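All protein chains but one are shown in place.
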Amino acid sequence: MEKAQIIETIAKRVAKELNKGDVVNLGIGLPTFVANYVDAEMQIIFQSENGFVGLGPAAEKGEENADIVNAGGLPVTILPGGAFFDSSLSFSIIRGGHVDKTVLGALQVDEQGNLANWMIPGKMVPGMGGAMDLVVGAKKVIVAMEHSAKGKPKILKKCTLPLTAASEVDMIITEMAVIEVTADGLVLTELGPETTVEDVIAVTEAELIISDALK
Amino acid sequence: MEKAQIIETIAKRVAKELNKGDVVNLGIGLPTFVANYVDAEMQIIFQSENGFVGLGPAAEKGEENADIVNAGGLPVTILPGGAFFDSSLSFSIIRGGHVDKTVLGALQVDEQGNLANWMIPGKMVPGMGGAMDLVVGAKKVIVAMEHSAKGKPKILKKCTLPLTAASEVDMIITEMAVIEVTADGLVLTELGPETTVEDVIAVTEAELIISDALK
Amino acid sequence: MVEIIGLQEAAEMVSDGASVMIGGFIGVGGPNSIIEALIENNVKDLTIISNDTVTPDLGIGKLVVNKQIKKAIVTHIGTNPETGRQMNAGELEIELVPQGTLAERIRAGGAGLGGVLTKAGLKTPVEEGKRKLDINGQDYLLEMPLKADIALLKASKADKAGNLYYNGATRNFNPVMATAAELVIAEVDEIVEIGEINPNDVMTPGIFVNFIVKGGR
Partner (left out) sequence: MVEIIGLQEAAEMVSDGASVMIGGFIGVGGPNSIIEALIENNVKDLTIISNDTVTPDLGIGKLVVNKQIKKAIVTHIGTNPETGRQMNAGELEIELVPQGTLAERIRAGGAGLGGVLTKAGLKTPVEEGKRKLDINGQDYLLEMPLKADIALLKASKADKAGNLYYNGATRNFNPVMATAAELVIAEVDEIVEIGEINPNDVMTPGIFVNFIVKGGR
């Protein structure tokens, strides 16, 4: 798959997980694209952890407002009915369980639903930003990422990188698979377009339980 | 002294303790009268713990705004430059040390600066309201009260009623005396009008150290 | 997704035995019209979390007089003699909480914090039965988060997205309570179109609010 097609496949599938009226926080990068596949009737409310709900599309060229940016610092818009607030209320919303779904990228996820997505020691230490609060606080945590890093598994038996949070991931959505994190382990519930179970297993280190209802 | 004169004597003396620009919280009852003896040049900012700074005089008859009341529920005014906020910020201001002086009444105060002003077990239990936060949080705690309860001392060796807070009172101002709470004990620094040291001692259970600079 | 409902509909969402946060400060900024409907319904055994029990003739005060409350977690009951009488007679359980502690406990409940560390109440009856922590040589009381089944708020204005705006001193406990209950109902003086409250000036974002009710002033 082309990069653009991978993103589209993942983002479209994540969008199906959102329910009418959900409050949703989308991480920077790939998760941002999810908003493109959510129609207005769904009344999804996107939260931007730098301080508002009602996050709308990127601002049109020439229409940027320097005071309205997303958590990546990019000029965006606020939709009618939205509201601005400070960081303290923003994270009361996040930590307090008022975000229904958070969608984040990952470097590694494992069989226990552990997530590593904020540093590679000695190499890259961007910092956790709001990720640790989001993963701990949101009602449902969806990891949205490419299934492997150029063939190297990212879905592992056990994360080797420093964790973002332990046992908080509920679902993993990649271009190849939809995987649910359960008490019994990782359950493969859905295959991506033109993908076989064998294809998935080949690039997954973690043990996968194949769902009876595999789609 | 007449009741009105007692109030005036105490309130006027408390007013002298306030410095230009102070943020001050006045308790319900006698302390409220302190505001009458503070002139505008002092730029004192009164805080009302139900949610604003810039507390002004009582509302004129017919000019009451049902939404603007003091912590006693009475219609008041807000001065230009004031600001409303919620209870959480109100008590961040109080607990966080952003109130320079709090002036409260007392049932009992003692040699350690302990204060009891919120309940008489089995008799009267109004509750502490904001008093415990105020006494713990304000930079300076001034007790303003009648010196005795019909001759019965209120300034004791040790409070017998349940405390509002321990060792937080800095100063006691009555119609008979100004007393500072120090590490050595209570220091009598000033006498009220037509009052002698003997008069004060007669209605004070606590040991009093007479200041060399007694006025 | 916010719905506009009637006073009776709102009152019916409060069941016998429910825990209910109620905004207001001696009734100012309190959902007094919804409370009238609660009195008509005569729901019983409520646990009330609020600043005070108002006066016998208004809001929560009337719930006390009508004996609908089993327990009240409040900072002050001095304005309602009936509360004191029921407490002394063992008919009503009262938990007295310092006002700043009450605000923080509710906020902690809404913000997913494990508790509140405060000096308010140290060496007073408030500390009885509570854990104390020594933090860098200073004692703090550990106070527990508060949550409730329902929060009944009062706002001056709501837009149709449920965003709330409070005038003057009516704000008090309403914004923190909005964050700490399973179900949030706001009684409002005025319902306006989306856009009529500037997104900068929203005091309680609509995501916290489930229902709005037009109340009488």
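So that you can tell them apart, the chains are marked A, B and C in the order they are listed, and the count of residues begins at 1 in each.
Please note the rule applied: contacts are C-beta pairs under 8 Å (C-beta built on N, C-alpha and C of every residue); 3 or more make two chains touch, one makes a residue touch a chain.
All values derive from a computational prediction rather than experimental measurement.
Student: Based on the whole complex, identify which of A:L30, A:I44, A:L104 or A:L163 touches the chain you can't see.
Tutor: Here the residue in touch with the unshown chain is A:L163.
Student: Can you work out which residue in C:G78, C:P98 or C:G112 touches the chain that's missing from view?
Tutor: Once the missing chain is taken into account, the touching residue is C:G112.
Student: Given that one chain is not shown, which residue among A:G73, A:G151 or A:P193 touches it?
Tutor: In the full complex, the listed residue that touches the missing chain is A:G73.
Student: What does the interface between chain B and the hidden chain look like in terms of residue numbers?
Tutor: Missing-chain contacts on chain B: residues 20-21, 23, 43, 45, 47, 52-54, 78, 80-85, 89, 91-93, 95-98, 136-137.
Student: Using the document's contact rule, name the residues of chain A that touch the chain not shown here.
Tutor: Contact residues on chain A toward the absent chain are 48-52, 65-69, 71-73, 78, 84-88, 90-91, 94-95, 119, 122, 124-133, 136-137, 162-166.
Student: Against the chain that's been left off, what residues of chain C make contact? List them.
Tutor: Within chain C, the residues touching the omitted chain are 104, 108, 111-119, 133, 135-136, 138, 140, 142, 144, 165-168, 199-201.
Following the convention adopted for this analysis, only the chains that are shown with their structure count from here on.
Student: Determine, using the mean of C-alpha atoms as each chain's centre, which chain is farthest from chain C.
Tutor: Comparing chain centres, A lies farthest from chain C.
Student: Could you put a whole-Å number on the gap between the CA centroids of chain A and chain C?
Tutor: It comes to 35 Å between the two C-alpha centres.
Student: Report, in whole Å, the distance between the mean C-alpha point of chain A and the mean C-alpha point of chain B.
Tutor: Chain centres of chain A and chain B, defined by C-alpha means, are spaced 55 Å apart.
Student: Would you pick out the residues of chain B that each touch at least 2 other chains?
Tutor: none
Student: Give me the residue numbers in chain C that touch at least two other chains, ranges are fine.
Tutor: Within chain C, the residues that touch at least two other chains are 107.
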